[in-house]
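If you scroll down you'll find the structure; I have some questions about it.
Complex shown without one protein chain; remaining protein chains in place.
Read from first to last, the chains carry the letters A, B and C; within each, the first residue is number 1.
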Amino acid sequence: MLGVLLMVVPLVGAVAIALSPSRAAKGIALVATLAGLGIAILAAIDFSDWGTGGWGLEYNLPLLPAMGISLALGADSVSMLLMLLTTLLMPLAILGSWTAVSDRLREYYGWLLLLSTAMIGVFLARDLLVFYICFEFTLVPMYFLIAIYGSTNRAWASLKFFIYTFLGSLFALAGFLYVAWANAEHAGAWSFAIPDLVHFASTGLTTGEQGWILLALMAGFAVKIPLFPVHTWLPLAHTEAPTAGSVLLAGVLLKLGTYGLFRFVLPMVPAAVVEWAPFMGVLAIIGILYAALICWVQTDVKKLVAYSSVSHLGFCVLGLLALNPLGLQGSVLYMINHGLSTGALFFLIGMMYERYHTRDMGTIGGLGSKMPVWSFFMVFFVLASVGLPGLNGFVSEFLCLLGTFAAGGTGAYPGVLGPWFAAAAALGMVFAAMYLLLMVGKIVFGSLREPSGVHSDLPADLNAREILVLVPLAIGCVVLGVQPDFVMHAIEGSIADTLASYPTAVTDATEILVGRGGMP
Amino acid sequence: MTPILTFIPKLSMSAPAVPVSDAIISPNLSWAGLILLLPLVSLVLCGLCAAMRVKSKLPAVITAASLAGAFVTSVFLYLNYEPPGEVIPLLDWMNLTWGEGRFESFTANFSLYIDSLSLLWIMFVTGLGTLITIYASEYMEPDLGKGYSRFFAGVSVFLFAMAALVLSDNLLMLYLGWEGVGFASYWLIGYYFERPAAVAAAKKAFIVNRIGDLGLALAIYLIWTTFGTVQYDELSTIFAAGSMNPEFEGWTTSAIPFLLMLAAFGKSAQLPLYVWLPDAMEGPTPVSALIHAATMVTAGIYLIARTYQFFLLEPVSLHVIAWVGGLTALLAATIGMAQHDIKRIMAYSTVSQLGYMFLGLGVLTTYGAAYHVFTHAFFKALLFLTCGAIMHGFAGQLDLRKISGLRHMKGWRITAWTMLIGCLALAGFPLTSGFFSKDAILAEAFVTQGPGFEILGWMAIFTAGLTAYYTFRVWFRVCAGPASFEPGDEQHDDHGGAFHPHAPRFAINMVLVLLAVGSLVAAVPYFMSNQADDRLVGGWVADMVHDSPARGGIPGFSETHAVHAIADSHEAAAHAGEAAHPTLFGMDPHAAMYWISGTVGIVGLLLAAWLHLWRRSAADAIKAWLYSQFWIAWLPRAMERKWYVDEFYHAVIRAPLWILGHIFYVFDRFIIDGVCVDGIARIPRGVARWLQPLQAGAVQSLAVVMAGGAAIILLLMALFMQFGWFGGQV
Amino acid sequence: MDPILPYIATAVGAIGLLIVLSARTAPVRGVGGLIGLAGLAWLFVLAGSLPDGIQDAVEEGFFLVFALMAVASAVQMISQRRPVYAALFFVLVVLSVCGVLVMLEAFFMAFALVIVYAGAILITYMFVLMLAQQATDTEHIGEIPQYDRESRDPRAAVLVAAMFMATVVAAAFTGLGDLTPAGDAQARLQADAALLRSLPKQVERLAAKSNGFTLNTDLASSLRVEGDELVLAGTNADGGAATILLSSPGNTSHVGWSLVASFPASLELAGVILLMAMFGAVVLARRQVEHAEQELAEAIGAGRGGYGESQEVDE
Partner (left out) sequence: MSLLASEAFSQASLAHAILLSGALLSIGIAGFLSRRNLIVMFLCTELMFQAVIVAMVAFGRWYWDFSGQVFVIFILTVAAAEAALALALVVLLYRRRSTLDAEVWTELRE
């Protein structure tokens, strides 16, 4: 019952905002999202299947029994964690853009709440149609948020964002429908329940079919992640999006792609994944190094952090493709950690933008002396995303790389990547240090440079509200950095289930690709 | 020299050479966690002081107290320590098991591994930390209100990270300490963040260290994929089971030592990656003393000592270490000679001395390296602090040509004389601590057989001479000669009138004296009797190193097995009996080394005295002559320009990457985005424009289109009726 | 006969037509015309080789003459610069079509066509042509307006026309085979009998013409075909069974009978159509007064309702 409640509360909030005067919009939005967070925590507490891979928050409302479509919701530990991340980021996003937006308030908060419903819908969906509809619906609010509240050429950015992602996900829809159809042929009755389709796809389909479905699903999810060649919409969308939009885009929307990989691609088409994993791995590595070098030469801070997201998510994908528990643990942790640290970075950039209305590192710098609290948080979160041990970035990055390294055919899950993949990706760690420290060196340290004649009614350094936004994220980073154990044990079960179909599929496939036991 | 002094009771324990593997898991020693906890507490408190903008010296007191506490704890830990060492679990960090197989679990927790090697390190780290914090409390006074607590927070973070590095029981926690120390040095080098040079130096330090960390990370992955564990005790059990283990073949076991070496060179500023250390002098002097002379830079040596068994698997790696160490020592010494900034000279001397330590590791005398680390920590910290005192007193003046005759000035006598002691030790003057520790290394260079170790030995001796020269060049320039000075550029409080240097007060003087005594006393452990094993020579430090995985490098053990292939386990080879001792000039190499390095040291000293004390003009004349001779002019210029290494790196690595970045960015924006994505977007519009004329509105064109369409359909139907589908008869 | 030949003939005809349409000078048009007609003739020859060949050379000859005359005048019609000549040529087309109809034994329709088409419709066209051709000022009299001199680019038009022709050719050469012909005279008589049976009043009128003959009620049995004659059984004045001979109806009566028998409703409808056309023409052609350009734009812009409410403006 809680699952539906989680999705309904933001809707109710949106309706309330629509009915109330625009002054009250902010308050209602905050209340709604805090209520959402409360429910999420409540759900987490009484969720009994931490670590066992079981499913909680079950809810099933048959919508179209003939076609086997029903509003089926449910969450295992991974979906629960990602949903918690979403419900945590929502109130912070609203609090973060308290003074950022002044006109069309109701619309702004209305769209944010709808976005929250869609995101939670994606993570809780147990029915393919519900998943796809929510996956698509996330585009609409984000489009309006960027198109209306963005900065200079927002129209072009939002249009490209929407069409690019939408086109990609159409291919994914084709893939899903083919699986559903094949399942109906095989089983006689139509069913869109994810467990049935996953079970059927992994066993019933030939490798050729799986290959095509993999291509289709990857078209949809690769655009969302974003993976290397199809990432060009992200920097545009980020630089134009308002603060709350950027935070949610980086914090949660990018995770839809990787969650899609985790929930659909890996379990559904194991043989094809094994066959294509090296190729996708190479794409991820190119993404890491390519985006890192681009970050290094950026002058616009937000574009730099956007490209850094491309680079970081390359690690996450690499972890998934390692096809062993270490890699998957690393990538699921990465989804959460990246959400926290990059979300915070976007908040900080937003706060700087509100005060100086510029993001160009050339015209602004040396804020350390003028804004010490802001600088402390900036350095803290930069180090979290650089992957300083003791903070959350390191744990996930380390596990992803270790997983990729070990995926050379030694453990019980002989993967198809190997040491050379991990070594190339590890270079990304050095590049990450280079571009992030360069950015911190320019903005925080050095002599103070301020754009002339910029007035902002916000105090020079952070006020209580802004600190309140950043503190939970900082605590999250530290706790996940020092004590990742409780999360890792929590998701052990669902990772084992995802990899359930791999030892067998892998052994025969790897015969072709990798000599037994030897390093590639 | 028979061991003379046996006064420390603890050393009288005698225990068989028990393999280190079965360390006792003793949770009751969890109070040892204090060493880690105290710096953390002081970090938090200093953070609060920074938040509350505390104006007093409270942060310094907090940090000093916590470090002293840590030092006392480590001493206690040392006092009731049994040889095989204990594992003290503190806190869970990462342990994953997804199967029962060897490679299906990964555990890495916050737990301490107390054995003699880590105890040796932690004691001098915390000890020096405390002294330097006291020194810094006075040195940092000008920044009392502004960055004082931020500085001491940085020092606490550094100590926490160093402790974690040294005491960790698995490679991952070592990695945590490793990066933590790198971050702390970034924090402290960039302390004066208004100065762009400091910010650039901090960034450079962190990135070069990060390259080293990359090596360590890859090593850890390789170790886990090959051995299935990253815990020291489990690793040593694998090694104890002898080298005939399925995991040992394959390219991984030979790659691991080279990756570990890359990490050590990054952190301990050796040849390829030393460029960050001289720039790190931008940070405040206590930082240079603590981090870039005594503690952090020795982490590389600790890492290699701790993982020495991997190196023993691959003899080639040891030869590489020896040669890199030797070359770095020589290179740094040559650069050191040509510099004018005394802190930079000390920095290059540190690089050079570290080269010695690596040479020691390379020539299988981990004891020599460890002992040199021990002594070097004292006298190098002392030299840095004296330079700090001078800089503090003369308003930032560091150029040795601008200050001279310090010993005649009132209030500077302690600084001058302590500096002399430091210089003597650094130059390896006979009977000083530096002398004994350097000789232990130099002698072994001649004892151990390896490719070109002879040449390496003579090169090291020549470098020792250069070291003596440039050390006393500083001392004679600054302390001896007529008393004269020019104030530096940091005239922050010139209250009118001529600027008169303010001599260091009690805190700095007290620390300088203590350190001077320390560097003298550091010679004593060499003379202590060796308890661990009668064949041992090298006193207390040898005992400490003996009980650790670095045992392979103890003199008396070393010369046999390194040479043979690792066919039989190195335990057996050690007891097989002594091969013939190679002799040097007919004497035992150690004894011979006393005389040779002694004379070389004195020669260097006299040369420096002649050029920089009695006949300063002669020094300038020689320099002018060198510059005038075209065929030799390049040499001094290159030495002064630090052999153009920075420019080389910039040209070979930084510039190409920067250009590549721009190329990628342009490629990303125009090719992928512009051509592919927007290109595809333009296709529909293009097709629409092509079809547009059909809708031009003229009646007849519409009619033509309509009729044409109908005609085509009818015709196709008719033709298909007649000719059937594609020629097949209907 | 290679199946592709008719299409080549069509192509030749199309090229001819193209030359005629796009040529400037008369002789070239002539040559084009000849080529077109040659193509058509070739087609006719090819058609001749279809099953049952040509039954009656004379009849086919006449048919051929009328056909070629029709096509030639049609070509002239569309290529004539002056619209009036085009209309006149159309009259020629109608006449030759009537000739063809005569050859197809549709005599009534032939003459109906001449009367209605050539007579009425073409005259209306001539009238409107005369009305719309007034030269704006005196010195332009006789000059052909630009839109008549050059036709629109004929290539596309001829191509579409050729495609339609090809379709018809395809149908003609392949499709006709499986159409069932009307059958022989006997079948035709039976058809006439069936037709007469469906018109009882007509049969009574015929019967009444032969004196003293009364019809027995059941037409189905009494009206029969014997030999090649149509026979009606009944009783004559003196009560004996007698049969009278019905002549098979001529073309006109056939048309009339089938019109009344099978298309009564359509007949009424045709009338309504003509009525509506008359009303339309009257409403549309009401005397409209010149509008100034600006009022016109405003009228269109304001969109005030239909075309009808225009104000009277004095001359």
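For this structure, a couple of remarks:
We take it that contacts are C-beta pairs under 8 Å (C-beta built on N, C-alpha and C of every residue); 3 or more make two chains touch, one makes a residue touch a chain.
These figures come from a predicted structure and were not determined experimentally.
Although it is not drawn, the missing chain touches B, C when the whole complex is taken into account. Between the chain not shown and the residues C:V28, C:A208 or C:M276, the one that touches is C:M276. Note on the undisplayed chain: of the listed residues C:I8, C:A171, C:A207 or C:A242, the one touching it is C:A171.
In the complete assembly, the contact with the undisplayed chain comes from B:A703, out of B:L313, B:A703 or B:L719. Contact with the omitted chain, checked across C:A47, C:L199 or C:I244, is made by C:A47. Within the complete assembly, residues 13-14, 17, 21, 40, 43-44, 47-56, 59-60, 63-64, 67, 70-71, 74-75, 77-78, 83, 86-87, 90, 93-94, 97, 100-101, 104-109, 112-113, 116-117, 120-121, 124-125, 128-129, 131-132, 136, 145-148, 150-154, 156-158, 160-162, 164-165, 167-169, 171-173, 176-177, 179, 181-185, 187-188, 191, 247-248, 250-251, 254-255, 257-259, 262-263, 266, 270, 273-274, 276-278, 280-281, 284-285, 288, 290 of chain C touch the chain that is not shown.
By the touch criterion stated above, the residues of chain B touching the omitted chain are 695-700, 702-704, 707.
As a convention for this text, only the chains that are shown with their structure count from here on.
Centre-to-centre separation between chain A and chain B, using Cα means, comes to 37 Å.
Centre-to-centre, using mean CA coordinates, chain A is 75 Å away from chain C. With each centre defined as the average position of its C-alpha atoms, the distance from chain B to chain C rounds to 106 Å. Contacts from chain B toward chain A in the complex involve residues 91-96, 98-99, 101, 103-104, 106, 172, 175-176, 178-180, 183, 186, 190, 193-194, 196, 199-200, 202-203, 206-207, 210-211, 213-214, 217-218, 220-222, 224-225, 250-252, 657-658, 660-662, 664-665, 668-669, 672-673, 676-677, 681. Chain B meets chain C in the complex at residues 700, 704, 707-708, 711-712, 714-715, 717-719, 721-723. Interface residues of chain A facing chain B in the complex, by the touch rule stated above, are 160, 163-164, 229, 232-233, 236, 290, 293-294, 296-298, 325-326, 329, 366, 368-369, 383, 388-390, 394-395, 398-399, 401-402, 405-406, 408, 410-412, 419, 422-423, 426-427, 429-430, 433-434, 437-438, 441, 444-447, 482-485, 488, 492, 495-496, 519.
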